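With one protein chain withheld, the remaining protein chains of the complex are depicted in position.
Note that the chains are named A, B, C and D in the order they appear, and that numbering of residues resets to 1 at the start of each chain.
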Amino acid sequence: QKLQVAVAANAQFVAKMLVKEFKKETGIKADLIVGASGKLTTQIEQGAPFDIFLSADTKYPDELYAKKLTLNKPKIYAYGSLVMWSKKNISVAKGIRSLTNPAIQKIAVANPTLAPYGEATMQALKATGLATTLQPKLVFGESIAQVNEYLLSGNVDVAFTAKSVVLDMTQKNKGNWKEVDARLYKPIAQGVAILKNSTGKNLVHAQRFYKFLFSREARSIFTIYGYKF
Amino acid sequence: MLTDYQPLWLTLKLALITTVCLLAIGIPVAAILAQSKSKFKPFAEAIISLPLVLPPSVLGFYLLLAFSPNYGLGKILEATFNLRLVFSFTGLVISSIIYSLPFMVHPVQAGLEALPGSLRDASHTLGKSDITTFFRVLLPNIKPALLSGIVLTFAHTLGEFGLVLMIGGNIPGVTRVASIAIYDEVEALNFNTAHVYAAILLVVSFSILLTVYLTNKRLFKQVVA
Amino acid sequence: MLTDYQPLWLTLKLALITTVCLLAIGIPVAAILAQSKSKFKPFAEAIISLPLVLPPSVLGFYLLLAFSPNYGLGKILEATFNLRLVFSFTGLVISSIIYSLPFMVHPVQAGLEALPGSLRDASHTLGKSDITTFFRVLLPNIKPALLSGIVLTFAHTLGEFGLVLMIGGNIPGVTRVASIAIYDEVEALNFNTAHVYAAILLVVSFSILLTVYLTNKRLFKQVVA
Amino acid sequence: MIKISVRKKLHLAHGSSMLSVDAELPAQAFTALYGPSGAGKTTLLKIIAGLLQPEEGIIEVNGETWLNTHRKINMPIQKRSIGFVFQDFALFPNMTVRENLLYALPNRKQTDVIESLLTKVHLKNLANRKPDTLSSGQKQRVALIRALMRKPQLLLLDEPLSALDDAMRQHLQQELTSFYQEYGMNVLIVSHHLPEIIKLSNQVLQLEGGQLIKAGTPDMLFNLEQNPDQLQLIGEVLSVDEQQVKLWVEHSMISIPLSDNTALWKAGDKVTIACHTRDLRFKKLS
Partner (left out) sequence: MIKISVRKKLHLAHGSSMLSVDAELPAQAFTALYGPSGAGKTTLLKIIAGLLQPEEGIIEVNGETWLNTHRKINMPIQKRSIGFVFQDFALFPNMTVRENLLYALPNRKQTDVIESLLTKVHLKNLANRKPDTLSSGQKQRVALIRALMRKPQLLLLDEPLSALDDAMRQHLQQELTSFYQEYGMNVLIVSHHLPEIIKLSNQVLQLEGGQLIKAGTPDMLFNLEQNPDQLQLIGEVLSVDEQQVKLWVEHSMISIPLSDNTALWKAGDKVTIACHTRDLRFKKLS
């Protein structure tokens, strides 16, 4: 059976590359299950048959560790960055302040109770003091992934998403983006853990993938996608 | 823990508005289908039944594109009426109407088709127009079917989930309906809140259905006895 | 772009198995309800219709609790049979059966109730048992209703989304059915793949429905002419 | 005067056939439509009412053209001055008896018509009942007076008296005759009860397999005036022995002594039996 990798939505594109590279190196195939970190955590608690979990923060893997659902203490594999991504004709060059522009009608944010990137977005908005002003413009996606979808289908004008997403996407020339001032939100430390569910061959594979995540090859891929260490 | 009842009220509002709109739309559609002998009737019936079998994610995907201000319809709406349907209550109402259409049309059409043809004929031989015949003879005689249609539409809209998940945007007070709230609370592991919402929806849905089945029996008995 | 057809096959498999199981379960249930005069009948009917109106997230929530290896039923199943229903294909089949139950029971029950009572009586006066009467007289005379039941069940299972999202997860080859794959591809921004899946489901669903409506008309004509 | 000339394809049990009727009925005729099941009687009535369309046809009633397929005239049902009593009565279940009648009344103010007709058919007490709570005889009477509300030029009745017990049947026959005379209208009634036809109608149309095979007065059609002093029957010889001949006549057996006349008879022979009415003895059945 293929390795089952539960991955936070912000990392879905980088994870795809990682899995490809991992297969090239080891011949081990892996499936990605993408979702909001909180949703994946809930599913793991319900007994979802995942082998390894790449979260968007450390809170969720720690919670699983506390409930003895992981094999190891979660470890940070990368730090992510929050960006603002906008449609072609809308500028976000002035950062969060540019959101007061009346041309911006809808702003997509990941669900702060399920997605760490959503939580970070709300922190940034509050820190700027624009949270209440912008409130009527906000729409919430299940995860970063739905936020991306809302922007790409043209239904919102600005989306708060992960840098890895825009780096993947802007190659295809899709709109403008601007990094959110890193001082406005708590650093997004992304943790990984091998899960109790993983047994036999899959556990061996999970352990190899876990190790691979901290390898030089993996790190260079993470770097391409804008992650820091 | 304090429960936020707004999603429940919103759901109720959505179900009510959808049902009223579908009464106005569904009854004429059912009436036309019931008396149609056209060879295109099966096509029309298949299209109307589509929401019954199509995944909400398919419908949601198409609506997302259709309503998007980037393309076609959505663009026109935004340009002319400054109306954006995704992430708006109006959008939910429109998609609920599409989604619940078969739940209104089917029972009413079946009711009309089950009426003996001689009732319509008799009214015609008494010199009455199609409209008079429909409102004074046909419609009053399919009350149980009409009731079924209303109740099924209402209850089914209470239960709408997939579509709202895709085009709603989870905006409290605007598109965060009860079914979405439950999903959210479950995913956030707030099982207690989820329990409250789920229990309320379960009780409401069950009560509505039970009323229909008990009433239908009674209505039926009235006709027979 | 290369399309992964596995979700479509998985969906087909789920729909087929569910339909076969529901034939075995739904027909007896419909038969019992059709001839019941019990005062509990409306309760049974309301319970069976519940999946029609209940949000998939409510049903999903309760199934999640029931199936979860952390509590009651799920714990027992895991302990005694080492069977885990959440995030498994078997779990999907069971929840699909619950979810599509009214789609099989309703048409078959309606078909049986619409048969003139004298057919059953006549068979009894000819010395035939209930079972013989049911399989040789009643069932063959509700072919259109039976066909509707089969097709609606099949098509409705094709379209299952909310439930799978909640208790199936998104595990390739196990629970990643087409409706979920569409949702996923849309979120992965692979709109093209989503288009392919959606178009296939749309065409399949529409063809099935159209066949039913065309066939029902033909079957009906056969009876009348 | 009513002129009917219609052609319509029928799907009969033995393949398709043609309903083909050409008839002229005098003004204020009480016409019976007679013929075996499936002959096309109901179809003809519905064509006249406008409920079915013939492929080809002309229908003229009292000088007004209701249908002329050549001249593309097809008067809407609502405009045709008809009253139709359906085989299943077709009372509106949602309305009481009085509401059914009120619905049919063209001028809603003339409710005294309703009251007088209700009284005439002894339904005054039931005026506020819903149709489903009425006996079939009562339903039939409501259907009949409802059809009269418009004072139609043509009353179409589809087997309105079949499957009723004799008392009820006779009561309705009388009422029908009196309405016919009082309103001076045309009546077209489907019936396969010969005595009823003879009693009620002054014109008969006989249909068979969609074809009009006979038309005329009941006297002409059923040879009634042939020999009213003679009773004519047909019997079958059951047995012949030394003393007597046993005959089967209309489901009873009689025996007669041998004679010259009967000498050559043998079992199975068919025999006509005649009797002068003065030799008959009558007794009313209670």
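FYI, a contact is a pair of C-beta atoms (placed from the backbone, for glycine too) under 8 Å apart; a residue touches a chain by one contact, two chains touch by 3 or more.
Model, not experiment: these values are computed from the prediction.
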item: Touched by the hidden chain, restricted to displayed chains; value: C, D
item: Among D:Ala27, D:Ile73 or D:Cys275, the residue in touch with the chain that has been omitted; value: D:Cys275
item: Among D:Pro36, D:Pro76 or D:Pro106, the residue in touch with the chain that has been omitted; value: D:Pro36
item: Residues of chain C in contact with the chain not shown; value: 116, 118-119, 121-129, 136-137, 140-141, 223-225
item: Residues of chain D (touch criterion as defined above) contacting the omitted chain; value: 13, 35-38, 133-138, 159, 162-170, 173, 192, 194-195, 198-199, 222-224, 226, 228-234, 246, 249-256, 261-262, 264-265, 269-277, 279-286
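Quick note on the criterion: only the chains that are shown with their structure count from here on.
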item: Chain centre separation in whole Å, for chain D relative to chain C (CA means); value: 54
item: Length of the line joining the C-alpha centres of chain A and chain D, rounded to whole Å; value: 85
item: Mean-CA-position distance for chain C and chain A (Å); value: 37
item: Two or more partner chains touched - positions in chain A; value: 45, 149, 153
item: Residues of chain D engaged with two or more neighbouring chains; value: none
item: Chain contact graph, described as a line, ring, star, complete graph or other shape; value: other
item: Which chain pairs touch, all of them; value: A-B, A-C, B-C, B-D
